[in-house]
Each structure stands twice: as structure tokens, then as C-alpha cells.
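Left out: one protein chain. Kept in place: all the others.
Here is chain A:
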Amino acid sequence: MTNSERKRLNGEAEEEEEDEDDNLNGGLEAWERSYADDRSWEALQEDESGFLRPIDNSAFYHAQYRRRLRDRSLVATTARIQKGLIRYLYIVIDLSRAAAEMDFRPSRMAVVAKQVEAFVREFFDQNPLSQIGLVTVKDGVANCLTDLGGSPESHIKALMGKLGCSGDSSLQNALDLVQGLLSQIPSYGHREVLILYSALSTCDPGDIMETIQKCKESKIRCSVIGLSAEMFICKHLCQDTGGSYSVALDESHFKELIMEHAPPPPAIAEFAIANLIKMGFPQRAGEGSISICSCHKEVKVGVGYTCPRCKARVCELPTDCRICGLQLVSSPHLARSYHHLFPIAPFDEVTPLCLNDPRNRSRSTCFGCQQSLLSSGNKPGLYVACPKCKKHFCLECDIYIHESLHNCPGCESLRHSNPIVANEG
């Protein structure tokens, strides 16, 4: 037999084997099936010399973050600079049969519940004086799950207990209920509704346009996050009341969209009447003092705070005193909101000049973390500079400073030029 004949025989045999395998496995080998979902090769790209390297995510995240910052500052300059710091927010969760769909894994309902829990914690972290309430829509009827309150644990516990989905969804019933509940809050608070809508239809008993008009007159800001597709009625509702409408593409996008509602939105000045709110600043109860706390009705030793007006004992702050109704806060709670009022300016991107210049040698490290600003091969990488103090920072410090720290280390490390500031007031 010649080589070609032998090869032909072998080739045919291989083809026959492959045909059998293909028919059994539906076109995929066993080892291939484990890679069907996880395509790690897509995270690689070629650089200029032809070598493979992972996609540079840091520059991508930084570009994303800068876009977010720009959008936020754009909105702030066009609207009033004031932000609504005392917010009363209702979260409406759609528990109709569309929420049981599995296009978000494991189901839309599970993803919504998990993100609402994270959102509630983040919300109270950024807005300690605000309150949240939960409303569910199931079988065409809207029910109030929890009343407006300032304790994250009670909301999360209530939410995790009631996660069954069935029936239709009703936008009008939810809005009617929320509007009735929000009419009872004080006039200095900002009223908001966040609707997490999975369904593509709504089953309403009357004219929803009237309800939307009533919401507009009550100055309630309604926002919707859709999980399936864009709907005209949601868009109209949000446009009329001044809220924002967005549709989530997948789980991580949904998380991003819901977290955008945690910082206070730019307040429209006419919506809330400015007022002086009477608040108490309780002191810690003395170590070893024994008393019955007014929230749990149990005997507690040592820990706790004493209401300055009626001397009742409360366990945690911020809260409303159960006996006399005084709102009790501590000064760090107020301080948590100050960075919303005094934001720092976004840093400017700096075109990479020659950093090997001896004049610039001191500037080749990030001022915050002392990381070298030169990328591999001694080439200058991407970095930013503060417009006020002109110090250089790396990209990660930029994101950390604007998202979490809210202080520019460079500006804080400079003595202010006018010394009379310290003695003013």
C-alpha cells in the first residue's frame, strides 16, 4: 500500500468516528461543553508587537467611571445645585408571574431581592436621615410590605420572607397606594418612588393618566428600572415626574442602575419646603447602667442612648424616640451627608509628557499612594491631576477619591493661604 492510500484509509476511519461522536453529543465534545459558557480566550488581545496579553481593564473602568462622573456633574450644573438630603423613598417590587422568568439567573425575582438588599444598605449609608418603605405588587393588587423606617435590617428581613410570584402586575394600584402613603410625610422631605418592573403589561382599574397627574401634583419623583423591555407608559411617567427610566440588560447592569439611585438626586427647589427640623443629640448611657429599652422592651445593661427630652433609652441611632417622637441622631450621621453638599471637582486627565525630565522626576509617583506613574518600559502611563493643587494621581486613586474618600489629599495637605479662617465665626 502506498502512503496516500494508507492515509486515505486512516482519514476515512477518523471521519466515521467523528460522525458518530457528533451525532451523540450534539456537535460538542465533552471537554468543549465546559467552555461553552466561559470563553476566556475572548479576554485576550494582541498588542503592537504581536504578543497576546489580557485586555487592559483598568483603563476601561476608568473611562467608564469618568463618563459617570461627567453625566452626574452635567445634571448638577443644569438643575439646581441643591440635593434632596432628606428623602422618603418607596421601592415598588413587581411580583407578577413575569418576575419568575429565568433570563436573569437564577430568576428575576432572586436577582431583584439580592440587589434590593444591597441597595437598602448603601442607601442608609449615604442618606442616614432618610427613610425607605417597601411595596409589592402581586395578582394585580399592591400591598405595603414595610412602613417608612430607618432601620435596614427590618426591611431586609421582611423582603426575604415574601418572595412568591404570581398573577398580573398593576402600575396604577402601586402608584395610588404610594401616593396615599407619601401624603402623610412632612413637607420638607423629598418624595420618591423607585419601581422595579419585570412585566410587559399593566392591569389597571381606571385611567392611569389621572394617577400620573395626581403624582405630579403631589410632587413625587417616580423612577422606573425595567427588566424586560422599554414601555411607553413607564417612560411617560418618568418624564412627567422628573425621574429616570432605564432598562437593565443583565445582572451587573441592573446592579449598576439601581446603585445610581443611592446618592441624593439633584433636588428641584420647589418640590420641598425648607424647614427647621427639631432633632435631639443623645449621649451614650453610662457604662453599667441598667434600664429597659423602649424599642425591644427588654432589660439592657450599659449600651444605648438616652433621649434628651424624655430620658427614654434607645438602642441604636438614628431613630425616632418611641415615647416623645423626637428624631434622634448623632453628629457623624449629619457628617455623612456633608460630602454631597461639598463635592470635589473631577480631576483632569494629563497628556503623558516626558517623565524622564529631571524637573518632573518628583512627579513621577502618584501623590496619594506613591505608585510609580510610569507603565512598563519606562513609558509614561495614563494619570490625572487635581485642578486646584496640581498634584498628580494614578487612575485607581482617582476612582477611590471620588467614589469613597471625597477628599483630595493634595488640597488637604496644603495650608490654606488665609489664616483668619480658623478664628472666624
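The rule is simple: contacts are C-beta pairs under 8 Å (C-beta built on N, C-alpha and C of every residue); 3 or more make two chains touch, one makes a residue touch a chain; residues count from 1.
One rule holds in what follows: contacts and distances are computed from a predicted model.
A.B. asks: What does the UniProt entry say the missing chain is called, choosing from "glutathione transferase", "General transcription and DNA repair factor IIH subunit TFB4", "Protein phosphatase 2, regulatory subunit A, beta b" or "AP-4 complex subunit epsilon"?
C.D. replies: When "glutathione transferase", "General transcription and DNA repair factor IIH subunit TFB4", "Protein phosphatase 2, regulatory subunit A, beta b" or "AP-4 complex subunit epsilon" are compared with UniProt, the left-out chain turns out to be "General transcription and DNA repair factor IIH subunit TFB4".
A.B. asks: For the full complex, which residue in A:Glu48, A:Glu298 or A:Glu412 touches the chain that was left out?
C.D. replies: Here the residue in touch with the unshown chain is A:Glu412.
A.B. asks: I'm checking contacts with the chain that's been left out. Which of A:His253, A:Arg284 or A:Lys390 qualifies?
C.D. replies: Touching the chain that is not displayed is residue A:Arg284.
A.B. asks: Pick from A:Ile86, A:Ala99, A:Cys293 or A:Ala312: which residue touches the chain that isn't shown?
C.D. replies: Checking each option in A:Ile86, A:Ala99, A:Cys293 or A:Ala312, the one touching the absent chain turns out to be A:Ile86.
A.B. asks: Could you please point out the chain A residues that touch the chain left off the display?
C.D. replies: 80-82, 85-86, 125, 129, 188-189, 269-270, 272-284, 287, 308-309, 326, 330-332, 334-339, 341-342, 366-371, 396-397, 400-401, 404-409, 412-416, 419, 421-422, 424-425
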